[in-house]
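Every protein chain but one is kept in place in this view of the complex.
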Amino acid sequence: MKRVGIIGTGIMGTDHARLLTSSVSGARVAGVHDLDPVRAAEVALASGGARVFGNPYELIVDDDIDAVLVASSDDTHEEYVLACINAGKPVLCEKPLAPTVEACGRILDAEDKSGTRLVSVGFMRRFDPGYTQMKRMLQLGEIGAPLILHCVHRNPAAVPGLPGAAVITNSAVHELDITRWLLDEEIIEVSVHAPRATSHGGGTPDPQILLLRTASGAVADVEVFVNARYGYDVRAELVGELGTVTLDGPPPTVLRRSGMDGRALPADWRPRFAEAYRLELQDWVDGTGGAATAWDGFAATFVAQACVRALETGTAQPVALPPMPELYR
Amino acid sequence: MKRVGIIGTGIMGTDHARLLTSSVSGARVAGVHDLDPVRAAEVALASGGARVFGNPYELIVDDDIDAVLVASSDDTHEEYVLACINAGKPVLCEKPLAPTVEACGRILDAEDKSGTRLVSVGFMRRFDPGYTQMKRMLQLGEIGAPLILHCVHRNPAAVPGLPGAAVITNSAVHELDITRWLLDEEIIEVSVHAPRATSHGGGTPDPQILLLRTASGAVADVEVFVNARYGYDVRAELVGELGTVTLDGPPPTVLRRSGMDGRALPADWRPRFAEAYRLELQDWVDGTGGAATAWDGFAATFVAQACVRALETGTAQPVALPPMPELYR
Amino acid sequence: MKRVGIIGTGIMGTDHARLLTSSVSGARVAGVHDLDPVRAAEVALASGGARVFGNPYELIVDDDIDAVLVASSDDTHEEYVLACINAGKPVLCEKPLAPTVEACGRILDAEDKSGTRLVSVGFMRRFDPGYTQMKRMLQLGEIGAPLILHCVHRNPAAVPGLPGAAVITNSAVHELDITRWLLDEEIIEVSVHAPRATSHGGGTPDPQILLLRTASGAVADVEVFVNARYGYDVRAELVGELGTVTLDGPPPTVLRRSGMDGRALPADWRPRFAEAYRLELQDWVDGTGGAATAWDGFAATFVAQACVRALETGTAQPVALPPMPELYR
Partner (left out) sequence: MKRVGIIGTGIMGTDHARLLTSSVSGARVAGVHDLDPVRAAEVALASGGARVFGNPYELIVDDDIDAVLVASSDDTHEEYVLACINAGKPVLCEKPLAPTVEACGRILDAEDKSGTRLVSVGFMRRFDPGYTQMKRMLQLGEIGAPLILHCVHRNPAAVPGLPGAAVITNSAVHELDITRWLLDEEIIEVSVHAPRATSHGGGTPDPQILLLRTASGAVADVEVFVNARYGYDVRAELVGELGTVTLDGPPPTVLRRSGMDGRALPADWRPRFAEAYRLELQDWVDGTGGAATAWDGFAATFVAQACVRALETGTAQPVALPPMPELYR
């Protein structure tokens, strides 16, 4: 029975606590910390009586905590993840691993020096049954060698005036990770092609089209649209030399009502990826190693920064990742 | 941590052991019995070191067993479930509760006398996300009052020459249960309309069309076809006064290959209902009471027997269930 | 250039005039009659200057009319079709051929005596690309020998209090014809199973489930629901020994809007079967003989009357068609 400590009980931390308590085998929430002690106490109670820690570092080093889940604000990820590495404890960090390439690099160095892979990054789509089946079909040769990956990532609404960089680092970063994971290779060049912005975004350069070229010469195009209004919608088609695989929406029913025959779209990502989150946590608790590593977290932020430069300069940007440390081979 | 004993380690028992060990929160397999002690030992080992019991009744009464899962052959269900009731232990019995109305009735009486609901029956479809969303949409009024339920239940192949009665009691029984559960009322009349039999069934009267009339006057039609050859396929459409809800297949991807654009069908029921089994077990471990009760198990067998008579006589059969005991209100 | 005379310029007659004028090769509307001479004149004008006839019998025998399209009220079909047979002119009669078995029989006798097949009946679904592809796949052996045909036929709304018999003779009659045509054999027994009626039909026994057994032992089940509210919806699945074929809705686009991903449903049958009507008329003008014959029209009315008796008596009804005259072999 793995005893998990959770740092940060916002939307994601609370949801992870619920899943660990009710739907994951072999784990329980043993400790909780949040800047808001009332909120932490509520989650601790709902988790069947976990201990509330006033200090996150005390939680990390406590003998009754076997592993740590970091779901606090992005800018705090680095210090907590580093503390976990120092304490020699497995840590699952919500994406992004850290907001800057430099911060990600410090985590990578620390873990590499420690000699043990302790860090997982919460790119949950790697556990989504649609994406995993897509990868399996690719591996089985069903569609031949991959050439193009078409991605669509739409949210109904974002904060008005959200900077264009945040569209990439918050949203498109999922596709940056999934492209690397699905094709099992690095992205070497990126460009961003923004149409006229929607009038519903308060000035945000939205939607955007990202073009990602991989080491083998495959190309991914990603539409990211954070003010798409009509619903949350994530789609992908992987085109190979012999055929294609397309994600199909998970709503398990079709409704015919009021002149329409169709499927309801979720309002946000949580119902869409509920199963992915559960499987991600189960994998982490089991230690089976399916999650994104610190290297993956570093690479995602590295590529995202190149995309931000491409957006800002209007020109294609090479992506020259440093060599991958031995630890991640 | 609920300690579960499993009686019977065939396909279903082994699968339940795996789920309890790897994917369900708050439970572990603590004891295993099977007629084949080698098989029992294998499952016990894979479950992380459960104890193997040579005698199922010893497993049932053992102090280290909190709850029992019965997945042995159908004709043994009655005696094991009765022993669990006597021992005051929760029991999840694979469907059917028992093969005859009389045997089901004896279980019902025993449980009613015990004054506590201990028995759950493994009609896993009640936990399938498609069926539960269908029921939720009905309850939300999305389609108005229900009028018709169309069901299709196809297996690729059955034992050649399987008796017509077994097509009903093994396969169609799932639809008998789901009709009662979805519409939340009893079936009061049944008839069976068999087309010419397929040439691939070795003489089995297959396919069959069952018509079920409920107390409120809704009608369910059920095509059950156990030698459909092309794949495992379960579908349903619930027609209300304002609209309809249709199950949509769960394969999360579409494959375009060799001149075809479509979804792969599973070879049998296990991938189709994998999520339903997991949720059923989690519900049982949590004691949240979503599963079919002994009354539901009794009613399913009762209606199935009426369908068998309808098949054999070619005439509609009334279904006059005895009054439901107070315990199940 | 075939010169067509149209009798009756209601919805269907006007629509046929438009198609003959604008979308069919080798024909033009040369004469028009309607009880309402203003309406007839409007259609004649829109058809490029056809002649208006005050008397339908004069239209039928006029030397400048090569063929006649009967789209007047059902009870007038018999006399006009008989007049066409007497005049030796091809006639396309909207369904039903005539409202009673007796009237259909008189037409059949007259045509049989004339020794020439002059009568076509407007069961346009025989030309719908979906149904024709379904039949082609059956004929190609794609699904093996047919066993079951599932049909759904839903209209959004009917006249309140429409008699139950009219639900069959107006609506379900299309499925009676399509079952005979698709399976290429006669229906030999029918029964009707009405659920509780919808509260939106003003007392009409609606929906209804018809069960039709064919000579070879296949079974068709037909849901007909004329107050389905949500849209016009016609679907069918043909189940064979090796696979199935399902009609797929013809709207050529999917709309994602307001939380829904789906296809718009037509409000009535005309957009749904627009292509079928065009192909039906082209076939008739070409004389290629794809349409339903007088025998088919007779049989559809014959089976419909048996269904009405089944509805009224609550018992299965045998369908003993007289021998098919030599002319229709």
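As written, the chain order gives the labels A, B and C, with residue 1 at the start of each chain.
Here, contacts are C-beta pairs under 8 Å (C-beta built on N, C-alpha and C of every residue); 3 or more make two chains touch, one makes a residue touch a chain.
None of these values were measured; they are calculated from a predicted model.
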Residue among C:Pro129, C:Pro160, C:Gly217 or C:Gly287 that touches the chain left out of view: C:Pro129
Selected from A:Leu45, A:Val159 or A:Leu242 as touching the chain missing from the view: A:Leu242
Residue among A:Asn55, A:Ser73, A:Ser216 or A:Thr313 touching the omitted chain: A:Ser216
Among A:Ser22, A:Asn86, A:Ser114 or A:Thr198, the residue in touch with the chain that has been omitted: A:Thr198
Sole contact to the chain not displayed, among C:Val61, C:Ala87, C:Ala165 or C:Leu242: C:Leu242
Footprint left on subunit C by the chain that the document does not show: 1, 20-25, 27, 128-130, 133-134, 137, 142-143, 242-248, 250-258, 263, 275, 282, 286
Contact footprint on subunit B, counting only the chain that is left out: 230-231, 233, 249, 254, 256-265, 267
Positions on subunit A contacted by the hidden chain, ascending: 144-145, 147-148, 150, 152, 193-196, 198-200, 207, 209, 211, 213, 216-219, 221, 223, 225, 228-230, 239, 241-244
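Convention: only the chains that are shown with their structure count from here on.
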Whole-Å separation of chain centres (CA-atom averages), subunit A against subunit C: 56
Gap in Å, rounded to a whole number, between the CA centres of subunit C and subunit B: 43
Euclidean distance of C-alpha centroids - subunit A vs subunit B, Å: 37
Junction residues of subunit C - those touching two or more other chains: 230
